[in-house]
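Just below is one structure, and these are the notes that go with it.
Every protein chain but one is kept in place in this view of the complex.
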Amino acid sequence: MIRVPAEPAGRLSDAWRHCVGTGRIELALRRDYQDSLALLQRDIGFRYIRGHGLLDDGMGVYRPYDHQGSRHIHHAFTYLDQVVDAYRELGIRPFLELGFMPAELASGDQTVFWWRGNVTPPRSHQEWADLVRATLRHLVDRHGLEEVRTWPIEVWNEPNLADFWQGADEQAYHRLYEVTAHAVKDVDAALQVGGPALSPMSDDWLDRFAEFAERRDVPVDFVSKHAYTSGPAQHVPFGAHQTLAPASDLLEQFATPRDRLKGTRLDGLPVHITEFNSSYRPDNPVHDTAFHAAYLAPVLAWGGDLVDSFSYWTFSDMFEESGVPTALFHGGFGLLTHRQVRKPTYHLYAFMARMGPELLARGDDHLVTRHPDGRITVLAWAPVDPTGETPGPDRHPVRFSLPIGAAAEAFVRRSTVDEEHGNAYTAWRHMGSPRSPRRGQLDVLHEAAEPARTHRRLPVHQGRADLDLTLARHEITLVELTPIADETPPWWDEDRLLGREPS
Amino acid sequence: MIRVPAEPAGRLSDAWRHCVGTGRIELALRRDYQDSLALLQRDIGFRYIRGHGLLDDGMGVYRPYDHQGSRHIHHAFTYLDQVVDAYRELGIRPFLELGFMPAELASGDQTVFWWRGNVTPPRSHQEWADLVRATLRHLVDRHGLEEVRTWPIEVWNEPNLADFWQGADEQAYHRLYEVTAHAVKDVDAALQVGGPALSPMSDDWLDRFAEFAERRDVPVDFVSKHAYTSGPAQHVPFGAHQTLAPASDLLEQFATPRDRLKGTRLDGLPVHITEFNSSYRPDNPVHDTAFHAAYLAPVLAWGGDLVDSFSYWTFSDMFEESGVPTALFHGGFGLLTHRQVRKPTYHLYAFMARMGPELLARGDDHLVTRHPDGRITVLAWAPVDPTGETPGPDRHPVRFSLPIGAAAEAFVRRSTVDEEHGNAYTAWRHMGSPRSPRRGQLDVLHEAAEPARTHRRLPVHQGRADLDLTLARHEITLVELTPIADETPPWWDEDRLLGREPS
Amino acid sequence: MIRVPAEPAGRLSDAWRHCVGTGRIELALRRDYQDSLALLQRDIGFRYIRGHGLLDDGMGVYRPYDHQGSRHIHHAFTYLDQVVDAYRELGIRPFLELGFMPAELASGDQTVFWWRGNVTPPRSHQEWADLVRATLRHLVDRHGLEEVRTWPIEVWNEPNLADFWQGADEQAYHRLYEVTAHAVKDVDAALQVGGPALSPMSDDWLDRFAEFAERRDVPVDFVSKHAYTSGPAQHVPFGAHQTLAPASDLLEQFATPRDRLKGTRLDGLPVHITEFNSSYRPDNPVHDTAFHAAYLAPVLAWGGDLVDSFSYWTFSDMFEESGVPTALFHGGFGLLTHRQVRKPTYHLYAFMARMGPELLARGDDHLVTRHPDGRITVLAWAPVDPTGETPGPDRHPVRFSLPIGAAAEAFVRRSTVDEEHGNAYTAWRHMGSPRSPRRGQLDVLHEAAEPARTHRRLPVHQGRADLDLTLARHEITLVELTPIADETPPWWDEDRLLGREPS
Partner (left out) sequence: MIRVPAEPAGRLSDAWRHCVGTGRIELALRRDYQDSLALLQRDIGFRYIRGHGLLDDGMGVYRPYDHQGSRHIHHAFTYLDQVVDAYRELGIRPFLELGFMPAELASGDQTVFWWRGNVTPPRSHQEWADLVRATLRHLVDRHGLEEVRTWPIEVWNEPNLADFWQGADEQAYHRLYEVTAHAVKDVDAALQVGGPALSPMSDDWLDRFAEFAERRDVPVDFVSKHAYTSGPAQHVPFGAHQTLAPASDLLEQFATPRDRLKGTRLDGLPVHITEFNSSYRPDNPVHDTAFHAAYLAPVLAWGGDLVDSFSYWTFSDMFEESGVPTALFHGGFGLLTHRQVRKPTYHLYAFMARMGPELLARGDDHLVTRHPDGRITVLAWAPVDPTGETPGPDRHPVRFSLPIGAAAEAFVRRSTVDEEHGNAYTAWRHMGSPRSPRRGQLDVLHEAAEPARTHRRLPVHQGRADLDLTLARHEITLVELTPIADETPPWWDEDRLLGREPS
């Protein structure tokens, strides 16, 4: 029995919803993408969104041409404006990642992903700086300086990996960073620039990034890195399986920058985990499961103690790094897959979005908060085994004594997501894994994606209610308790209702 | 075990959705009404809608005035057009009930209901006939003759009750009918006119109506009456309790016109039950319950054998015959109450709307149909005790052997409504019966009104699947079985999914 | 030539959009009403809305009943909550007018309007006070105290007229006011209560109201009165014609309370004109015309100098004081008539809503403002003859020299409303005055209601552009000038475009 204190331990950080990841920016032009993002913002409400490919050819920004015998550059914002306008209409702001390289500005032809992002340094750092300045000036003109000052600007993505930056050339990255950071500040000194957007296990780059920033006196407004926990991949066609490190490993990855940068020039800067997930592969079915929601629950509950944001990679399966998905469920990163079918991890975020600002209790399997109006909200989750050796416990009890206050009874509403409930993936498997479900099947999947809801009354004694929960395998559950102000009229006699059992 | 034959016994009649009732027509101007009707049409799809008050003062149709010293009549269709336009946009057509009497055309001042419908004969039958002709001509002009010929036109409401027709004066009704029917046919001979819209237990009026029609050679295109099963009312403030006759009593009331009119001039005419429900009171909480859905299920399953339509009175609690409702749930007739909160009986209709056209089996607690694409749909319901003496059984088993065809397995999706599920009324009681729930409470009620959904796979042997259902108290349940075409790829190994129990 | 200075003369008051009037509150349940209000809020954006009938029987608030042999009162907010919830979703707040009297609380049976508002004092001032307290407590519970503190609460309507308050009994009104004001403050001392909502030409009541407030030490947070300018009515069926006093007469009526209350206890309180219009009749065709927009333009331009708000009576023709309208255009007060057909006066408000905050110039036929981004906005209007003796001038020239700033050219966009343009009424007359237009006719009317738009470029010399306007009869025109940042590429040659005249 967890006796939850009536006095809050503090405020619950909302670093968990500061930012979310997206497939390449061009995909934001799509309807399914925007419909999904609208749902996300209604139920969760992220503040920023970050993805690759802002300057890729598909966005059509960098446009050299010849006129009267000489070469000129046009910077065109037709699509960028459509994307950012859509974001703002949907109540979200861009977390700008500058990259990859326009083909005609690139120094080489190495590309990454099915959609061929060019990962080589610019042929001309001057033209790159012009491109950065022109883009930011345009955004400032269109959206206002006050607004754009709130948009973080990150230089490139995972330069420490040769897949993402030719040769993983650290000196070349530092040069790119320096040129870019100065170009950003040319536009306005209060714009926020940062990096180096490292992949996991490369924190030694941080040390040298700090040293470089100091040595060259380069502006850095925030520090960023990524975090994933998956082991080696076992491949199948269009997919892969991996075991995972424990979720605590993610928290440990979050924690290192603050420690490591102590005493450096970058000490105290905001730290953004600009990507995190379990597996880094967009074709691992773990992303579609209830297991995944239960696995990540403690990360959302505790992550905000360690960093300023940690951005789930990515909100939607509208994502093409390894090609066009061949089936509705395909192990994509998304909180929802195509057609706005929500996955269990979507509900984990939606449940977090219903927690109150006062942190009352937090533990290995629970988080308890209170709203200003007195409602108490409990998020509880079952333990999981990320090694794949056991299926995890099929029942997990949690008991709370909750400080409800003066009412005689509490209204209790429970929302459940587990292997059977709030789980479109299981329904889809039951249906026979239809690769491209028909309208009627999609309707069933949308219904199956809805968490199971139950409600009841709970007695309150001396200001406290006892809540007994038994979680199913991989369950995450949200319980909301509201003190009851009973308006049942004095003449009401339940027993006169036809079919009611005598009380 | 019910062995359902593979050969259909016939087609399932859809008389159950031919028509639905509504509070007075003027209420159709309201937004909550229209929002609710839109939901209804999406989930159920009624063809016609019938309510009182088409010609009442609130509709502003009959408008005498003086000009240059003499009296004239203006017929104004400002609101009538807004209402009928809205109906047609929502995919439903009016079942026109002519009444009640405009105050300035009335011969007396007797009124019915909180909203004061005048129930006296016209001062001038000529002006009444003018009013009828003008109204129908206007509708024909606006909507087209072909369209209006499909709209039944019913003369008055329950003239056999002194509350609805001054003195329950049968001769006066016959005169009104005759004048009206001829006025209708003046506009177009193919318009459909009928009556006499009798209240229950008054079938002797039918005999005399047939005799009158013959004697006076009056056009009658259909015959209408009403059916209710409630006993005497026990009053409480803003409410009443009643016991009910068994549901079979409703079916017996439906059956009498065809029998009784055999051999008369009205033999073979369409018979419309233009109102039916359990209790005739808009303040009996039985209407809000799961009991009610289970009680009416057999009526929907069998009623179409007996009549051409039976119109549930009424679709929404936006209804004011006994005044403005004082609480969200108040025992109103509605399939849904205000704010589009759906009741269990709404789901009974929505479940019926998912049944297929081929009738495979039908019994005391079930209805089994098939769709052209092979899907089998089972509606099952628990027995109820309408006397109030017992709560009814708390468990009711039903077992079927269903002809699925060649697939190896069937996908089974079950939707459940009972005392706990798909039951906003129970949730509202748990909340403390908030008379006017807040936004957050309404959200909970909307969720609680959603049927519980489960899904699984069922093996098929020799073309048949065995379906075991155990119904909870007052449960209605819809089960849809779809043969599975399995698209799971050959390389899929469930056991490699993290957290899965070894199969 | 009006030389508009570059330095603003001050801020333009937006008292003109502080509040707008509505037909009785119950009508807010209707869809046409809400659709119209949504349009209004999109184009204009009023802050408050005020109408009669908050406590009338149609709202169902005051509900006496007997239980166990004694009489009780239920206060029911089913409809009030639907209305206020809708208002808030539409971004507008209620300006609460307490009245009229519920029939069962009334001391007499005198009513006003087709919809029979009871205008007699309460049988029991205690029960009235209970009703006021219960209503406000409920609103505070639902919407929060901070919110409700911003809603003005006005006691009754035009008590100085015997039609609206039995006998125009001043003592009885003072008693009602006192009881009500104390009831309001019982709920929360910071709620805002006021009155006396006088009809025009009755400012002597103000003196005695101030004296009464002082003598009895009664709370008064604001003072309210009404203003109309119409002369005697010449009646036709369903209509009336009247001449009008000049618009300046409205401004004079606005001005009196501040003067008159100087030195009294009410000195310095906010003054709200809680109703104003030209004619006080809802069946005078003047409301539908371009004349009316031009007539009221100076009132909107200058009124904010004199009062804290002046509330146009009323936003929509969904209004039933003299019965259900018999034709689409019927001389109703509305800024728009049914089916969201906008009238010229709607556009006057929409044009005002596009004016900037900096007041540059103001005159008998114009208002010039500037936006923070440098856009200059000109509203100009033609003179009118409210006596009906002349049609007013058919051409009215206005010329401006406008301070545009550094650009070489300005983009000029003009929106015109006059007898032919932005004038659905004229189109409707051309169509043959169809009383209840069909869908296709409504489409034409919606198009005809759209202002005519033209656009061109204007040269700028030494920071100034000369704008020559010629206004047609009864025209109101909005001109927006934007400095041009030309992005035409250097290679563009207009003459190469097919069909272009050589430049």
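We just call them A, B and C in the order they show up, numbering each chain from 1.
Rule of thumb we're sticking to: a residue touches a chain if its C-beta (ideal position, glycine included) is under 8 Å from a C-beta of that chain, and two chains touch if they have at least 3 such contacts.
Predicted model, so just to flag it, every value in this text is computed and none were measured.
The missing chain, though absent from the display, is touched by one residue of C:11, C:399 or C:453; that residue is C:453. Listed residues A:8, A:60, A:231 or A:405: the one in touch with the omitted chain is A:60.
In the full complex, chain A touches the hidden chain at residues 29-32, 34, 58-60, 63, 65-67, 72, 74, 76-79, 81-82, 85-86, 138, 142, 236-238, 323-328, 338-339, 435-436, 438-439. By the touch rule set out above, chain B reaches the unshown chain at residues 67-68, 490-491. What chain C contributes to its contact with the hidden chain is residues 234, 236-238, 241, 243-244, 285-286, 289-291, 327, 384-386, 388, 391-392, 409, 411, 413, 420, 426-427, 429-435, 444, 447-448, 450, 452-457, 473-474, 482, 484-489, 491-493, 496-502.
The rule we apply is simple: only the chains that are shown with their structure count from here on.
By number of C-beta pairs in contact, chains A-B lead all other pairings. Separating the CA-averaged centres of chain B and chain C is a span of 43 Å. In whole angstrom, the spacing between the mean C-alpha positions of chain A and chain C is 47. Under the contact definition stated at the top, the residues of chain A that touch 2 or more other chains are 491.
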